[in-house]
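In this view, the complex is presented without one of its protein chains, the others remaining in place.
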Amino acid sequence: MTTANYLTHPRGIRSWLLTLDHKRIGIMYLVSTLAAFSLGGLFAMIVRTQLLSPNGAIFTVAKDYDHYNQMFTLHGAIMIFLVLIPGVPGALGNFVLPLMLGARDVAFPRLNLFSYYLYVSGALIVILSIILGAVDTGWTFYTPYSSDPDIGSRDAVSLMVFGIFILGFSSILTGMNFIVTIHKLRPSPPNGMTWFRMPLFLWSLYATAVIQILATPILGITLLLLIMERTLHVGIFSPRFGGDPILFQHFFWFYSHPAVYIMILPAMGIMSEVIPTFSRKPIFGYHFVAISSLAIAIIGFLVWGHHMFPNGQSTLLSTIFSFLTMCVAIPSAIKVWNWLATMYKGSISLKTPMCYALAFLFLFTLGGLSGIYLGSLSLNVHVHDTYFVVAHFHFVMFGGTLMGFLSGLHYWWPKMTGKLYNENPARLACALIFLGFNTTFLPQFLLGSHGMPRRSATYLPEFAPYHILSSLGAGIQLLGFILAAAVLIHSLFRGRQSPPNPWGAATLEWSCPSPPPHDNFSTPPLVGDPYDHANLVWISDQEGYRRSQEPEARSQKSQT
Amino acid sequence: MSTTQPHLASHFNSPQQQFDSGKLGIWLFLTTEILLFSGLFCAYAVYRSNHPDIFAFAHQYLNKWLGALNTLILISSSFTMAWSVRAAQLNQKNLCTTLLAITILCGSAFLSVKYIEYKNKWQEHLLPGPRYNPRELPPAEAEALDDQSRDRKGATWEGGAASTLPHGRSLTVAALIPPTETFRAPIGPAGLNPAWVDNDRSSRFSMSWLAPTPSLEPEPNNTHIFFGIYFLMTGLHAIHVLVGISLITWLLLRTTRGDFSPQYFAPIDFTALYWHIVDLIWIFLFPLLYLIGNT
Partner (left out) sequence: MPNPLHLLSQQSPVDKFFLPPSSSNLARDFDWGWNFVLGSTAFFFMIVVVVMCIFIIKYRRRGPNEQTPVITRNIPLEVMWTGIPLALVMAIFFVGFKGFINYDTPQSDCRPVQVVASKWTFDFTYPNGSMDKNLYLEKGIPTLLNITSSDVLHGVYIPAFRTQRNAIFGRTTQIWFIPEQLSPPFINAQNPGGFNLFCTQYCGQGHSKMITHVYVLNKEDYDRKMIELANPFKDAATGKWIPYVKVGQRFFNQSCISCHNVTGAPGSIGPTWKGLWKSKVTFSYSNVLGYTLSPSDSDKKWEAYIRESVLDPGAKIVAGFPNSMPPQPQFSGNTLNDEKFHALLAYIKSVGSLPYTPEFTPEKNPDLFNADAKHPYHPESLAAKGKGGQGEGVTR
């Protein structure tokens, strides 16, 4: 193809670095988050290698345990702040949102680019803190260990915290941009994008953006206070100076629990696109799925105290938080049931994105159900701060968010790059990752319920079989990720040209060519039902789907 | 299209859509600003309810008249800012320029007063954390001190603070005078009212009855927390005022260049909203920090 698309319009490195095009910014986010993911994965592999032996396989003497502590801190901080939080909204959201909405760009393109550079500078500061004497506080930065260098960590905590402070602002600006875009840039009626014609991915991005705006400033001020506490001893968090360390935990989890939903909601949105498309059937219970995203966003703000049941929080508070935690399980359950019902009597095609989506369904259900143990007051007391928690959040964050991200990446890859990848190796990678994931994290549930505390460089010999199995699983996952990366990179050079709509999806981004042109839609597109798959017919000489009727004709027909 | 609508970005369909987007964006941004401060307000609420004695004692070190002056200045600047938006809408360029200039002056005046207050705190060692170490200031002496003599004394204190002991604790005034005189307990702020201490507080805290000098309130533990919160809240607010002044200066330059018209005045409108929020936050800070305790 010789027509200009966003990748070639214009050419040159400068045109990329200063671009205001949401698609290019999305691609830059994608490259950055994948690089950060590799770094975080490297730290994870070091952690798992260390735990091959009860007395440590790498750091064997007590004074080296600091290095292990730095490894898990870096793994956690990088994966959460550099990969999971910006991953789906920053990379896939930026690319897809205006296309799905039928807009030419996000509302504030300059702010979007600024937000990307904030992300890059924040990430560089975090990486700089690794070089200038890493941080060993854990990604939660609990005070007084993090706030009082005299009794706690003497490392470059302030620097890393400052980096994350900046990353927070990047997240806020992305969220602002998305909300304004969804409110103001929808194609206007007639045949416009009404709220309930929006694809569910947009609903989930909208709910995510609400959380980003309402929760991230609290993280900002908390981290600022932590830096002040560390440098000036202002006495807010550090008990030696009259402060209250539990206040930090309240502040921190007031952000970080909703942040969990910042991570998982966009992945749920991807599920709501992928599952209908590959079942060739409209989503079941559209309104329930859409409203449940908002319900998660709202109730998600009221449950932060469940991270603190045995931490000296009052019984009344714990009870309220536990009750609300049980309530927040319901919208997630509604989503799972609706996805299952969408597959009922469908035409299910096991393409790679669908394989990842099914893996998501399996792992997220398991992870979500394990959350019920943690939300229940008395059960939490036993498994709090053990490997059970580690397994739970890896199932939800890795099995949930990352599987969603990989599903979305494989789903929109032909649209982003204009290339089709090889299905079979990609499916094999998915299977390896799924297998490795379960081998890694299922034993950790047992470790936790038997009482193995988290963040330990060494462990008692009786835990050894589980840990060795877990490390083995990490190796299998590594193979899976290498294979997945190889398949995608191979497609860039050798992949077949992708048609505009290879999967038969009915949302707007598939109505423009792959890759899309620079200005997306020169005229506002005609918006139809986002899940009207029956209207799409397979054109075998193009190896893709096309609309058989234009939306307005469809809507008139359905009215009569 | 671009010739008729010079300020319309290509991805918007109409100036109205662009203006509405900007307006929604700035309101969302202001929400995050309020939430940023809310963390500090929350810390304030927690410590005020846990340690009311610290706040009642320490706020007397603040000069409420300077605080009131600053409140007045900021409210006036909000008025001139709002008026300048109206002037831009009515295409009154000169009036708009004047009003923006007045707003900048008011912002600078606010920061100057803040500077005077901060300098005083610095000299009195009313600082957060281990650096907190006020000297006693009898009321008569406090009134007699003029700015010049404060400066002279300040130099001595700063010299003292420069050298530090191990553990990061600064060498305080106490260390400069003979050890037998290094008692912290009877120190009270200049404006302490002995009658209030006798009537109200001694009944609530029976310990002050038994203290050797019941006419003077003993300093509560961890008084420095108040100053930690004071400096964080007013400091973050002052940074916002500084950003506001820079933005208004930029608007002033653009106004004199003739960028704005009744069709395009969004930057002035949005900056004005920001300026009002900064003002509003101060309106909460002033009573919370300066006007507590004495009833």
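The letters A and B name the chains in turn, as written, and every chain counts its residues from 1.
As a convention for this text, a residue touches a chain if its C-beta (ideal position, glycine included) is under 8 Å from a C-beta of that chain, and two chains touch if they have at least 3 such contacts.
Predicted model, so just to flag it, every value in this text is computed and none were measured.
Peer 1: Any idea which of A:S347, A:Q497 or A:S522 touches the chain not displayed?
Peer 2: A:S347
Peer 1: Out of B:N221, B:S246 or B:S261, point to the residue that touches the absent chain in the complete complex.
Peer 2: B:N221
Peer 1: Identify the residue among A:W16, A:Y117 or A:W337 that touches the chain left out of the display.
Peer 2: Residue touching the absent chain, from the options given: A:W337.
Peer 1: Give the residue, chosen from A:A4, A:V31 or A:A62, that touches the chain omitted from the document.
Peer 2: That would be A:A62, which touches the missing chain.
Peer 1: Considering the whole complex rather than only what is displayed, give the residues of chain A touching the chain that is not shown.
Peer 2: Residues 62-63, 65-66, 69, 136-138, 142, 144-145, 148, 150-153, 239-241, 245-246, 279-288, 309-312, 315, 318-319, 322-323, 326-327, 329-330, 333-334, 336-338, 340-341, 343-350, 358, 361-362, 365-366, 369-370, 372-373, 375-382, 384-386, 446, 449-451, 453-460, 504, 531, 533-534, 537-538, 540, 545 of chain A touch the chain that is not shown.
The rule is short, and it goes like this: only the chains that are shown with their structure count from here on.
Peer 1: Roughly how many whole angstrom separate the Cα centroids of chain A and chain B?
Peer 2: Each chain's C-alpha centroid was found; their separation is 39 Å.
Peer 1: Taking the touch rule as given, give the residues of chain A at its contact with chain B in the complex, in rising order.
Peer 2: Spelled out, the residues of chain A in touch with chain B are 103-109, 111, 150, 172, 175-177, 179-180, 183-185, 188, 213-214, 216-218, 220-222, 224-225, 228, 232-236, 241-244, 247, 251, 519, 524.
Peer 1: Any idea which chain B residues touch chain A in the complex?
Peer 2: 9-13, 17, 20-21, 24-25, 28-29, 31-33, 35-40, 42-43, 46-47, 50-51, 128-131, 167-168, 221-222, 224-225, 228-229, 231-232, 236
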